[in-house]
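Every protein chain except one is present and positioned as in the full complex.
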Amino acid sequence: MTGSEEGAFRFDDVGFARPDVGREARQGLAEVIYGPGKQTVHIVELVRHALEHNEGPVLVTRVDSEVAADVTAEIGGRYVPEARLLAWRPAETTDFTVAIVSAGTADAPVAREAEAVASALGLATVFIPDVGVAGIHRVLAETDRLRAADAVICVAGMEGALASVVGGLVGAPVIAVPTSVGYGASLEGVTALLAMMASCAAGMVVVNIDSGFGAAVAAFRIARAARKDHR
Amino acid sequence: MTGSEEGAFRFDDVGFARPDVGREARQGLAEVIYGPGKQTVHIVELVRHALEHNEGPVLVTRVDSEVAADVTAEIGGRYVPEARLLAWRPAETTDFTVAIVSAGTADAPVAREAEAVASALGLATVFIPDVGVAGIHRVLAETDRLRAADAVICVAGMEGALASVVGGLVGAPVIAVPTSVGYGASLEGVTALLAMMASCAAGMVVVNIDSGFGAAVAAFRIARAARKDHR
Amino acid sequence: MTGSEEGAFRFDDVGFARPDVGREARQGLAEVIYGPGKQTVHIVELVRHALEHNEGPVLVTRVDSEVAADVTAEIGGRYVPEARLLAWRPAETTDFTVAIVSAGTADAPVAREAEAVASALGLATVFIPDVGVAGIHRVLAETDRLRAADAVICVAGMEGALASVVGGLVGAPVIAVPTSVGYGASLEGVTALLAMMASCAAGMVVVNIDSGFGAAVAAFRIARAARKDHR
Amino acid sequence: MTGSEEGAFRFDDVGFARPDVGREARQGLAEVIYGPGKQTVHIVELVRHALEHNEGPVLVTRVDSEVAADVTAEIGGRYVPEARLLAWRPAETTDFTVAIVSAGTADAPVAREAEAVASALGLATVFIPDVGVAGIHRVLAETDRLRAADAVICVAGMEGALASVVGGLVGAPVIAVPTSVGYGASLEGVTALLAMMASCAAGMVVVNIDSGFGAAVAAFRIARAARKDHR
Amino acid sequence: MTGSEEGAFRFDDVGFARPDVGREARQGLAEVIYGPGKQTVHIVELVRHALEHNEGPVLVTRVDSEVAADVTAEIGGRYVPEARLLAWRPAETTDFTVAIVSAGTADAPVAREAEAVASALGLATVFIPDVGVAGIHRVLAETDRLRAADAVICVAGMEGALASVVGGLVGAPVIAVPTSVGYGASLEGVTALLAMMASCAAGMVVVNIDSGFGAAVAAFRIARAARKDHR
Amino acid sequence: MTGSEEGAFRFDDVGFARPDVGREARQGLAEVIYGPGKQTVHIVELVRHALEHNEGPVLVTRVDSEVAADVTAEIGGRYVPEARLLAWRPAETTDFTVAIVSAGTADAPVAREAEAVASALGLATVFIPDVGVAGIHRVLAETDRLRAADAVICVAGMEGALASVVGGLVGAPVIAVPTSVGYGASLEGVTALLAMMASCAAGMVVVNIDSGFGAAVAAFRIARAARKDHR
Amino acid sequence: MTGSEEGAFRFDDVGFARPDVGREARQGLAEVIYGPGKQTVHIVELVRHALEHNEGPVLVTRVDSEVAADVTAEIGGRYVPEARLLAWRPAETTDFTVAIVSAGTADAPVAREAEAVASALGLATVFIPDVGVAGIHRVLAETDRLRAADAVICVAGMEGALASVVGGLVGAPVIAVPTSVGYGASLEGVTALLAMMASCAAGMVVVNIDSGFGAAVAAFRIARAARKDHR
Partner (left out) sequence: MTGSEEGAFRFDDVGFARPDVGREARQGLAEVIYGPGKQTVHIVELVRHALEHNEGPVLVTRVDSEVAADVTAEIGGRYVPEARLLAWRPAETTDFTVAIVSAGTADAPVAREAEAVASALGLATVFIPDVGVAGIHRVLAETDRLRAADAVICVAGMEGALASVVGGLVGAPVIAVPTSVGYGASLEGVTALLAMMASCAAGMVVVNIDSGFGAAVAAFRIARAARKDHR
């Protein structure tokens, strides 16, 4: 840890939590606040702290509309209800484009979270819903848009087969998000998770079940790598 | 159980086993002999008994080439090595066509078992190997042959995604066979099994892991249903 | 994809969804609408769209009675409460007969869904409930009706043993449906699913837990195969 | 622990083991020696010790034929190869009859272990192999013999459905033994274990996978309960 | 099936169900009615039917107090609230004694169901609660009562260790009942189930999670075997 | 699929396989040949075909040294024994740098596969082995090298904790590879897989167990995204 | 059991339970009362009994605030709401210090239970929350306090990686507590449990999911061992 990076390894102690205020310096993104189980007063305090000690976007995930209303009444911010996301100081949109493709209408909340987080972090997004493989021509019709993207987030529940198809169509990074959509043998998303892991499409990567958020941050990391000058 | 069906519920006692000699009358196919764990002498005795008390095909599954050589030296029969199948009195080929489509070259033994059993039971077969979804255009190029088939057996390991794609392409019955091909998250075929079960393609059905045999008999049952006069 | 099939690979974009309007051409059945998680207004819009762009039956599955009342108030349709099914333009009944046999009274909702969907798709149905193997004479007494059927759907929870018994009684295709009925070691239907997969009855096939719908569509696919002229 | 039972709670220390020499007094059966992983010299020493400090049968389970030859060369005893059992001082046969019924020929080693242990413990046995439910008439033909038995041990792998059928046929105690026979979804016997646990046949009980030994001892416990004078 | 047993294989068809009215003849106990998911009117009808077509006890299990009040208002019967059991025509108590031993106070509902069902079926019962192995002297203090019993039902959740201890203390049949008591690694009773299955106490048998009912019927089967004259 | 991309959707049929010769056009990398289960003659034929129909690197994975010797005797190529990789026409090294960090010495084969594949695909690599978290200062000492990398591949078995630590140290994409190293509760890599999926480090992605290959291709996809001009 | 220890093996029978009143003599801590599922009247009775028959601390765990209010209204006691703990007669604080370190704010309830129980048992505590490994510098900043502790309790959900890091930092006993915090692949705490078990940090030990209580008692056992005079 060289001295010049000192800021990357700071943290504060606010009693009930230790905000990692070096994270923006280390990773280009302030510590994101996970909403569930937190009291509104704590969310407000953490957001205030984050706004003060960071310069870029501040996010709270998985917030329902009532809590969101209470929080925004206190400290403003924008709420994206279909993504259950609260955001402050969204980044300016860059030319790094992420296509978010999803298998069924029931996968929408997860796909929308991926889209909203990616947008707030400055990625350009293309949203392609309801192209599950039972009607394979739907995703094939999107081949050009998918191949034009710099990265693809593929959201699917049940057996998660869409990810393998998309992984084979494009050369860009493909981030698969298993969802808990389905019943019986879909085992609350575990089947899709395992299937995506075992996929025959080489070089596809996977994040946690229902984690549209995780996929968007993975895309953000890739965009950072791309922003350097490589050839 | 009406009197005329009496023959359908007979069985013999040969000491170490009770051959279900009514099965051919009940189901159109003599009891198939499962090879593993049986002494060659017992296989020979069961085949002899089956040939004598039935009229149609007699099969032994999962037989390696050495045992097969010993058995055929005693009582003839045809051995299909890539399917590990021994067969006597194969049925005449009918016009009921089963397409057997498989995802990768490693799935070949299971696909070949399905093909060899289906052939022995009188089904016409079309064999379409190595069309996994990582190169989706390969299976799409076979759309016409798949749609022309009366039934489709789809063999796939790893994440098993091919089954969902095929299930959405054709209106015929699709019998999915998960295979134990793959490593890690493929869990020896359990992942493909669960994924096929949870598939978004409506009306697809699944048999046990690596059971090319089971899939072929399922197709045979369907062919029997089709042989009646329906409109 | 030959030109004459162009219609088989169409789809529409209605914003929140991409109805696969080629599915009826491809598979003989319009895309079925899965009810859970959808707003009533979306169900109505999808049904309207389906009625307009298809010619045959239109179905919505897993709809509770209140939603059903709202939907039918808007666009008519028939609701089968014990199957939680909404149907429009049911097909004319053909002579392809499916026997639906179930193990216990608690399996009734799944069995009724299978029956209602099969009926709506034009299959003749025979309903044989509560013949679980703990009183094996009950299912044996139905041997004649089971053997007369062109296909059998077997619905069972707990250990799912009925499927193996029925699979051995008849030569017709047997589609096993595990249900989530039971407690403890039945693991919400996973035990029945695995047991049906591992069944000793050759050529039996399995669909997802509680999927009476999937079993009925599988039977419909078989009936389509049977409608061709085979001998 | 009253004084008169003192003998029931003795044990010896032979260095590498602590034989529970009170077990015969407590349970009517000397501690049975589990063969795998033991050196022949230790087996011989434990058998000698058991013969000296007990009065009834002494058993060693899961012994292969080579070890058995070495042991019997030293201290006699009878070896039952198909059950892999070594026995000394078998009990006189009583009138308590156990029917041992098994589903397939591959279940034979487990069924034979149950039979050999039961015989050595003085139970009369009836052996009914290869009556799996895919040909249900085979087990039904044995209804009288099954119903005449004082207890039934039911051995089955794959989906284990035979146990539920037998459990419903007879009023006697039914001890189900899942076996590791099968592949894929049979999960090395776990599926049969769960299925037997979840069985719809009331009052059936289950022992460990492949434990013919456990089932026989369970029957022995029941026979002891029956030897008292109840009405 | 000899003619004299004809009555053992009868059943009725009451529309929504097929009461197995031969079961009392086959097994000495009328088909027990499983309460959950049944409408009160159906429970009443099934109880009436059972009372009419059988001679001995009639039971409904897992009934909450409100349903029980409605049912008994219609057709009488006795309700045991801590066991959630409804009973009619309980059998006279015999001299076959079942000790019901449980590990913790939270296991009481399962233990009480075992006791109430056993009592209704004419077994004498001894109830020994809260003797878990963390204070091993509690169960040891009951050694005499346990060893005096003709059979023992052992009810335990968490790790289920009590069953192994009791299985080693007595020579009588021991029926282990895993319960869903516990959290985390107890996996809703699956851990106790597996542990009881894998027990080092030879000849112990296991029933489904939380099935005090199943254990009591198992004991009843043993009592029937004991009622014959063996020596 | 626009005409200009026609080459991206070609494939050949060589009898036993259908090489996806459009893959290099689609994804920048020819179809990689999976070695296990293939005959040497087939490997040679597939490599020849790949060399002829593609322009860039050709790889065969998981090849042991004997097969490698036979193959290279026929058609040359370079074998990397510690990675079990065969490579032809490796790409020129670019300035996109991947750090490959591994937890223990036993993880070396997987880490070496990642390194060898990445190198063959033209990525610059930095290899940092044996920095497991039980001595956390070892990985911290590499902070500068890790943070200088464009992407990080993190290889770890047992509990896989290293991935979370690295995921929090750097802002670049982190690709976690669970390995099957460990025993007992590590469940052949499943525990590490689940742990990496559930990681608290936002935006980390995961590939299949032991798939150094998959991780390297994922890095290659990212490098492709980075080669475009983004800011 | 020597005579002088007689008191260590006493218990009482209060009807619904058998308080193990010898436990304080055996283990230095009276039997702790598990709150869930108990009626308030029973909790009061058990506490009264425990206060009377023991000398040291009496605890009730997992009590919500309403029940706590009812109980304390009857018999006093101190309620720690964030730990859901009721305590009477807490022990005097000794110089044995336990550091309680937790990964995230959502782990607080489990960590607080560990702290409150440890305090009530006389251990000195240091509380270090929210130092998860995604910002590894937070826990490193606590190295001195961690290394000064006599034992460390490490509470973490999701992938549980913090435990391995702490296990490598200190030489004192480390007790890992997996929590059910997280979603998807965290499997309600099972992933953290397995990961902690499979940890590369030698000599770390693990307790049940969410069992802050269990960890504190483990620390108490260690403190007892430490109170003897060793060198």
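For reference, chains read A, B, C, D, E, F and G in written order, and residue numbers begin at 1 within each chain.
One rule holds for everything that comes next: a residue touches a chain if its C-beta (ideal position, glycine included) is under 8 Å from a C-beta of that chain, and two chains touch if they have at least 3 such contacts.
All of these numbers come straight from a predicted model, not from anything done at the bench.
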Where G:17, G:128, G:181 or G:223 are the choices, the one touching the absent chain is G:223
Interface residues of subunit G toward the undisplayed chain are 1-2, 5, 23, 26-29, 32, 94-96, 140, 143-144, 147, 150-151, 168-175, 193, 197-199, 202-209, 213-214, 216-218, 220-228, 230-231
Extract the touching residues of subunit E with respect to the undisplayed chain.
-> 103-104, 132-136, 140, 158-161, 164-165, 167-169, 182, 184-187, 191-192, 194-202
Quickly run down the residues of subunit F that touch the omitted chain.
-> 105-106, 108, 129-131, 134-135, 137-138, 141, 183-187
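Heads up, the rule we're going with is that only the chains that are shown with their structure count from here on.
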Mean-CA-position distance for subunit D and subunit A (Å) = 57
Whole-Å distance, C-alpha centre of subunit A to that of subunit G, is 37
Rounded to the nearest Å, the gap separating the Cα centres of subunit B and subunit E is 44
At which residue positions does subunit C touch at least two other chains?
-> 23, 134-135, 140, 168-169, 184-187, 193, 197-199, 202, 208-209
